[in-house]
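Can you read through this structure? Questions will come right after.
The complex appears here minus one protein chain, its other protein chains still in place.
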Amino acid sequence: MRFDEPDGRFELLETEGGAPSFFHGRKGAPAPEMPDERGIDPHLKESRRRLAAAFFTEVNTDLVQRSFRFCGQVPALAVFLNGMADGTEISDFILKRAMESPLPEKGKGLIDCALERVFSLQEAEQTDRWAQVESAVLEGRTAVLLEGEKRAVLLDTRGYACRGVDTAQNESTVIGPAEAFHENLRISVTLLRRILRRADFVCEFRAAGSKNNVKLALCYLGGVCSEALLQEVRRRLSKVQTDVLLSAGTLGQRIEDSPLSPVPQTLLTERPDRAAAAVMAGKVVLLVEGSPQALVLPVTLSGLLLTAEDSYLRRPVGSVLRFVRLFGASVSVFMPAYFLALAFHHQGLLSSDILSTVIASRKLVFLPMGAEMIFLLLVFQLVREAGIRVPGAVGQTVGIIGGLILGQAAVSANFVSTVALIIVALTGLGNFVIPNYDLQLAVAYYRVGLCLLAISGGLLGLSCGCMAALILLCDQKSFGVPFLSPFAPKTVAREPLFYRGTVRGHGTAEDDMNGEAPL
Amino acid sequence: MKRLFFSVFLLLLLPLGGCLQGLPLDKYCYVLDLGVERGETLPYRFVFLLNEDTAGEEGEESGRGQVSMIWAEERTLFSAVEALSGALPAQLSFERTTLLAFSRELAESGEMDTLTAGVLGRLKIRQNVRMLVIEEDMRAAFQGFVSPADPSMSRLKTNVKLYAEGHGYVEDWGLSEMREAFRFRVGDALLPYAALVGGGPTADMAGGQVYPYVGGGLLGEGQLKTSLCGSAVFAGDRMVGVLSGQHTMLVLMAKGTFQEGHLTLPQEDGGPLEMALYAVKPPKRIWEPGRFTCRLTLEADMEDPLRVEMDEKELIRRIETYLSKELTRVFRATADAGADVFCLGREAIRDYATWTAWQAASFPQRLGEVEALFQVRVKLSHSPRDPALE
Partner (left out) sequence: MNRRLGRFGLQEGTAAVGLGALLSGTFAVNLGDTYGAGNVCYAATAAGALLSLLLMGLLLKAMERRGTGDLGSLLFDRFGGLLGALLGMPLILGLQLCAVLPLFRFTLAMERYIFVEADYVPVALYLLPVLLLLVLRGMECVARMAKLLAIPGAVALVMTLYLASPAFHIHHLYPLFNPGFSAFLTQTGEALFRFLPAGTALCVAGKGCQGQGHLSGSVRRGLLLGGAGSTAMQLGLGLTFFGPDIAGMAAPIFCMTMAARQERMSLRLDMLVLFLWLMAGLVAAGFYVYAAALLLCQTAGIQDIRPVGGLMVLGIVGMLLLCNFDSERILNVVRLVYHGGWLLFLVPIAGLLLLSLGKGEKG
C-alpha cells in the first residue's frame, strides 16, 4: 500500500449542515412525520412496489412475498417476515386452505369469504389501511392481499423463537413465586392474568410510539383505577415519538414527570406478583414488547422501598425486615456525611475512645479526610459497576478483589484509613439493602452531595442539604401522586412504611391513587 | 425563567463552600481536663491534660490513647491557649473537655467566677463540664489521677457521679450549676475536693475526720496518688472550708439528693458500728422565717448485726440522736461561715416578691441567725436480734 493514496476505508465525515450546535443537539427540530393514510391498492403489482420501497426487498431477504392463486383462480400474495412468522401455520392454514377451497358464489366478497370459510387461524382480521399491513407483517403476522380487493386479511402467525419463562434475577425472594416477566408481551400478559383472574382486569394493547413499531400493554383494573390517571397515562403515551424503544425503562423516562430528578418516578419490576399487587392497588402497569420488566406507575418513595417478600412473611418478621431495610437505606444516605460533619466540625460529638481510634487510623494517611471519603465512595461505585458488567462468576471475583484485596492494600499503603473503609463498606451494604435498583443509584447523588455539604458546613450543611432534598421530594409527583405520600400529604395507607400492615387490610385500593371504587 | 432561577440558585450556593472553617479531627489536640492554679511569675498556671493518640505497633491494640500534660503561665486562658498552640503540632480543642479543676488557693480567693465567665463558651467548653477543687499542685494531682488503665480519667469522672449517687461522699457539680450558685446565692456550691494522698486536710470545718475515698490503690501511676476526700464549701464565689465525706453525706441527706451511703456510728461503750443507710423518702423541709425544720426518714442496714449488744429501740435512738446532732453541727459550722450548703435559700426565696428584694435581704449573711432543727427517723431493715439470712 502506498502512503500517498487513500486507503479506501469508510470514514464518517460530519458535514457543516449536520454538525451539532455548540450547546445543544442538531440545529432545527426534525419535521414531524405525516401518518401514512394510504389505503390498500387493488393491484398486487402496486402492493409489491410499496413493499419493496418500505422493506428494501432487494437486499432485505427476510420479507417473504409468496404468490399463489386464491381458490385456484384469484391472484394473491401472502406477505410475512421469515423467522417472525410460523412457517407451518402459513403452509397448513393459509396457503393449503386458500389453494384448495372452492371459489365462493357471486355476491359474497372474497375477503369476507376468506375470513369465514378459508383461513382457519384463531386470530384474523381485515383492514383497508396500508400502514396496518406493514405493522402486522413487522409483528410476525401474515398479510394476505388479493388482486382486485381494497382490503387485506391479517392473520396471526407469530411464532418466533424465544426463551421460556425464567426466574427473577434481580428481585429474588426466599418466599413467594419465582417466575419473572418475559420479553414476549403475550406471555407477560398471561403471567399477569394468571394472578389476576378477574373480569375487570383490562389490557389495552397499543403502539408504543416508536419507529421500531413496538407494542405495549396498558394493564389496569377497570372501575378501580382512577380514570384521570388513565387519561394522563394515555395522554403521555400518545406523545411518545422516538426512533427506537428497546425497553420499559426507556419508555418510563419518556413519560415521567421530572426528568432531572435523580429518584425514579416509575417502578421497574420483573416480578408478575409485584405488578399484579400494584394493579390491585389501583395502579397502572405497562408491559412493553421485548422488555422482561413491567413499568408500574405511579410510584411513591414508600412503594420503592417495599419488596414482594414483605407481604409473604408474617407481620412481625416482615416489619423487622422492613425496619432493617430502612436502617440500611438511612445508613447508606447519611453515614458518610454524618461522619464527615462530626470529623470536620463537631468532634465533641464523638467519644474520646472513638476519637482516639479514628486519629490513630489516620496517623500516616496522606489523603485529606474529605478527599479520602469521596475517593472511597467513587471506588465503591467502580467496584459495583465492574461487578455488574462482567459475567456471573467473574463478577463475584471482581467484588472480592475490589472489596478485600484492594481495601487491604489501600490501608496497608496508608492510602486510606481503616475507619473510612469501614464506613464506606457499611454504606455499600446499606445501599444494597434498597430493593429498587434505580433508587440505589439515585441515593449515590444524595450521598455525595451531602458529603460535600457536611465537609463545608458540618451538621448545618447536612441539615440544609437534607432540607433541600426533602423539599424537592415533597414537590415531586409521579403521575399526579405526591412522591412522599402517604406521609406528605397524609393519605390512608394499607402498607405503612415503618411497619407491615395487616393482610386483612388488603381489600381496598390505595387512597393516594384516588381510585374510583373500593375493590 | 427556569435557567435564570438555577443560575441565581447556584450563585447563592457559591459563598457557602468551605466557609465554616472546619478542620478534620486529626488536626486537633484534645484537652481532656483543664486545671487552673496560681502561677509563679504570672497570675495563673493553666494545666492541660491532652489526649495523645499513638498508632499501635504491630501486634498492639491500635488507637490506645495516652495522655500528656502541658502547662503555661499566663494572665488569661486565651493567652495560654495561644501560647501553647504555637508550640504544638496541632490546634487545641476543648470539645472533649469534661473536667475543670481549680486549686484551693484560687477557690478561696474568689477568682473562679472571673475565670469561668465568658471564655469557656468561646472555647467550646460545655456548660455541664464537671467541677473539682484540688488542694494544691495541679500537675501532681493530675498525674496522680492518671493511670494506664484509665488514660482519659473517664472512670474517675464516672466515679464522681457514682460516688455521689451511691455513697454520698461527694456531690457532682457542673459549671452552670456552680456559676448559678455563685451568682444568685440560692444555695451555695459544694464542689468535690481532691488532694494527693497524705497531703490533704485531716479535719474539716465541722470537726470531722477527712480521709480519701477514691484513688488509693485503684488508680494512680508512679508515686503520686490523688484521691477525692470530701467537699469544698463555698460561700458565694469563695471557698470557705472543707467538709469530710461523712459530713457531705449529711448535707446531701438534708438537701434530698442522698440515695444511699455508709455510716460509721461511734459508741462510747465499744467499737464503732458500721451500717448502710438508705433514703426512704425525700426529706420534708419546712421553712419559716428564721427557723428551718428538716424531717428525714432513713433506713439502716447493720453490717454486722450479731455484734450489736443492745435492743432495737436503743440502737435506733442512738442513730437518730447521732445524725441529728451531727446535722446540727454541720449546719452551724457552715452557716457561721456564711455558706448555704443546705440550700435554705431555695425555700427562703419564696418569701420574697422580687429579685431586688431577695438580693437586698442578703439572706446568706443572716444564716447564722437561723434556727435549724433536724428530726431524723430511722428504720432498721433487719433487727439485731433477728438478722435475716442472706
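Order of writing sets the chain letters: A and B. Residues in each chain are counted from 1.
The rule is short, and it goes like this: contacts are C-beta pairs under 8 Å (C-beta built on N, C-alpha and C of every residue); 3 or more make two chains touch, one makes a residue touch a chain.
Note that this is a predicted model, so its numbers are computed, not measured.
The chain omitted from view is touched by exactly one of A:S91, A:S120, A:S330 or A:S351, namely A:S351. Considering the whole complex, the residue from B:S85, B:T114 or B:Q127 that touches the absent chain is B:Q127.
For the chain left out of this panel, the touching residue among B:T41, B:T202 or B:T354 is B:T354. Between the chain not shown and the residues B:P43, B:G174 or B:G199, the one that touches is B:G174.
Interface residues of chain B facing the missing partner chain: 5, 8-9, 12-13, 15-16, 19-21, 98, 121-124, 126-128, 130, 154, 158, 161, 172, 174, 176-177, 180, 183-184, 186-187, 345-347, 349-350, 352-355, 357-358.
Annotation for chain A: contacts to the undisplayed chain at residues 345-346, 348-354, 457-464, 466-468, 470-472, 474-475, 482, 484, 487-490.
Here is the rule we use: only the chains that are shown with their structure count from here on.
Chain B contributes residues 16-20, 22-26, 28, 30, 32, 51, 53-56, 62-65, 93, 95-96, 124, 126, 152, 154 to its touches with chain A in the complex. Contacts from chain A toward chain B in the complex involve residues 342-348, 350, 352-353, 355-364, 368-370, 455-458, 460-461.
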